[in-house]
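These notes concern the structure reproduced below.
A protein chain is absent from this complex, but the other protein chains hold their places.
Right, chain A next:
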Amino acid sequence: MSFLKTPLWRSAPMQMVQLFVQIEAAHDTVDELGKLGLIQFLDHNENVNAFQRNFVNEVKRCDEMERKLKYFEDSISKEPKIAKLLPSNLLTAVVDDEVQMDELEARFDELEVELKQVNGNQETLQRNFNELIELRHVLMKDAVFFQENPNLLEQPVEHSAKAPLLEENVDIGKQGVKLGFITGVMNTDKMPQFQRSLWRTTRGNNYVKDARIEEDIIDPHTGDKIAKTVFIVFFQGDRLAQKIKKICESFGANVYDCPDNSFERSNLLQKVSIRINDLKEVLARSKDHKKQLLVGIVTKLGSWKAKVLKEKSIYHTMNLFDYDVGRKCLIAKGWTPKDKIEEIQLALRAATTRSGALVPSVLSVIKSHDNPPTHFETNKYTRSFQEIVNAYGIAHYREVNPAVMTIVTFPFLFGVMFGDVGHGILLLASSIALILLEKKLAGKKLNELIQMPFDGRYVLFLMSLFSIYVGFIYNECFSIPMNIFGSKWTLINNGTAYDPTPTGTYPFGVDPVWKGAPNELVYYNSFKMKLSVVFGVVQMTLGIIFSLFNYLHMKGPIKYVNIFTQFIPQMIFLWAIFGYMSFLIFLKWCVPYRSMTPAIDPPYILPLIIDMFLAPTTAPSPALYTGQQTVQFVLLIAAFVSVPVMLIPKPLFLKKIHENEVAAKAQGHEEEHDDEALYLGGHGDGDHFEMGEVFVHQVIHTIEFVLGAISNTASYLRLWALSLAHSELSSVFWERILVANLHGNPFIAFIAFAVWITATIAVLLLMESLSAFLHALRLHWVEFQNKFYAGDGIRFSPFAYSKVLSGDDEEN
């Protein structure tokens, strides 16, 4: 049984180790261990606040550096061209170990100052530039406006002797009126409020005209584009001027002086245009300078970021250590896989030489009564299956890992529900595509909908293989039967009926003639239902056998208690009822009742089993084999007897074991703790033993098993139900959508095909496969794993750079 030796079968044996590291060597040691990623440090200072730990200042420095890096990144991401160069994946970043943090810090400081200066300069330039641009717009828009309303600004009629006396009062509205005006630019979205405020303050004595600036103005501070509007307000009187100015100010408007007459305006416009051109050049130059600076940063950013993150994680880890001031060393405690201790020691030695510390670091193996973390060594193929199990619960330390069986049974049960060659092939194609894209997609952040199938690509691969295989057994390809070997049923009576005696057995799977036959459903249902029960019994038996492996791995008398009061009666109970039922199923399949003499109808199995319970004394008829009644009676008795065996002895034994332990402890015999053995249940732990509690616990367990055996077997019928639904659905799609529309009009046929393929992909391949997946998941989590799996372990999460850099570590 070499598969029992695989690292997947039981979690790796763990060892608590203690490291004594000289303070000088600590940083390098943690660095080396981070590269290895094999040790999970425990917190020595749980009661110490985050800011009172030993290396908090270093962490703060790293935080500060991170902030600066963030500032660089923000600046870079504002330049779309350079932003493309931003590192997407820190794992691949080359980190220069030689660079000291102090140097980096100084470097960052310089760069930050420089960048801030450049940004500041650019902001000032941009602001000046904006003002000029705005002024230009003001001048242009105002010019247009004044042209349209030429008399608005005209000087009031002169009061001179030359003026004609009589005509003077013709236009009364203009007499003595000196309209002042204020013009400026403000954000477009504030305009309505601005106008309303003006109207309220001046009591309606104003005239506002506005014109949207076509181009957006870049905000110098944030770099966003803002829509702006030129406005011009006419009013009368100095007091209003004050008020309006204040309102402009409070709305954040830029007010510009606009000359009264058109000559000065055009003059100014020219000047402004010249200055804009000058400024454009300066601005472009400053932008170039900034770009150069940023390009210089962006090439290094990835490695800097990785470096700072690493440094920070190192100090975070060192904060977990105990600082022995007297001996100037750090004491670390942590879990590591037993077989990796060598590697860790090598790393420690390397770190000592690297740091030049005088005293080498010491690794000592210590005993711990804590529950060690669970660690499975997985590869990319087994990882996704392990994740399926982990999603239910992390295995208890050294517990049998259901993932080993899940690798085969999960895709198989999926295939039973999703059996169809055509759909299987489509699924296979997509899974192969995902596997081929593995190198390209790995490590990237994908769309949620793609990420899931990508992570489970190997599960998907096996699932599709099994559904093709089961599809051949069901003989269905897009619900169409495949006549590969030639049907063994021959038509007689001019093709109106089949010869009741076939010429032989169809070599593989179901004979194609069953598809579309009037009794197709009866045939398939009977077949699939029985298959489901048989698979169920087999898988549950497997679960109970796994529990035996768990018991064998325990230490002391509890091992035998469990085997004799749990494993054996459970096995007897399951097999006396459902094992016997499976036996009858096979018997019925093997015996040709109809060709017996005299020919009899095959007996129904379900009434037979019910009779076995309800009327054990009456002889079954027809009898399937001789001595059937005796066998059934014995099985029934065995099943009934096994229930109290499951229920009563175990709590009594546990009490006894506990008493012995207490007595042994009193005499000073400490039981030896085997750290590779399995300690489950925890009944006898410590000095506390509550008989009532243990007994209630056992009652619950027994009821769960006995009732579970029945309900779980029934639950496996979902295999039949799902596969029935699948094949019915696909044949409905095929017949009603595609075949029904294939006659005549090619256009309709084309549409029908499109609808069919869409329905096939959306409903069958996506939704149906998801539902089959979930049901397979349920069968594993509930029906299979509740027979043996505790799933209350803690996951081994070592300190590793790969985790820190990929951002998996939530803490940092």
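The rule we apply is simple: a residue touches a chain if its C-beta (ideal position, glycine included) is under 8 Å from a C-beta of that chain, and two chains touch if they have at least 3 such contacts; residues count from 1.
Operating definition for what follows: contacts and distances are computed from a predicted model.
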If you look up the hidden chain in UniProt, what protein name do you find among "Pyruvate dehydrogenase E1 component subunit beta", "Signal peptidase complex catalytic subunit SEC11", "Trafficking protein particle complex subunit 12" or "V-type proton ATPase subunit"? "V-type proton ATPase subunit"
Answer key for A:S77, A:Q117, A:N149 or A:Q193 versus the chain not shown reads A:Q193
Which of these, A:S77, A:N149 or A:S250, touches the one chain of the complex that we don't see? A:S250
Specify the residue from the set A:E64, A:E123, A:E377 or A:D792 that touches the hidden chain. A:E64
What residues on chain A make contact with the chain left out of this view? 49-52, 56, 59-60, 63-64, 67, 70, 193, 196-197, 200-201, 243, 246-247, 249-252
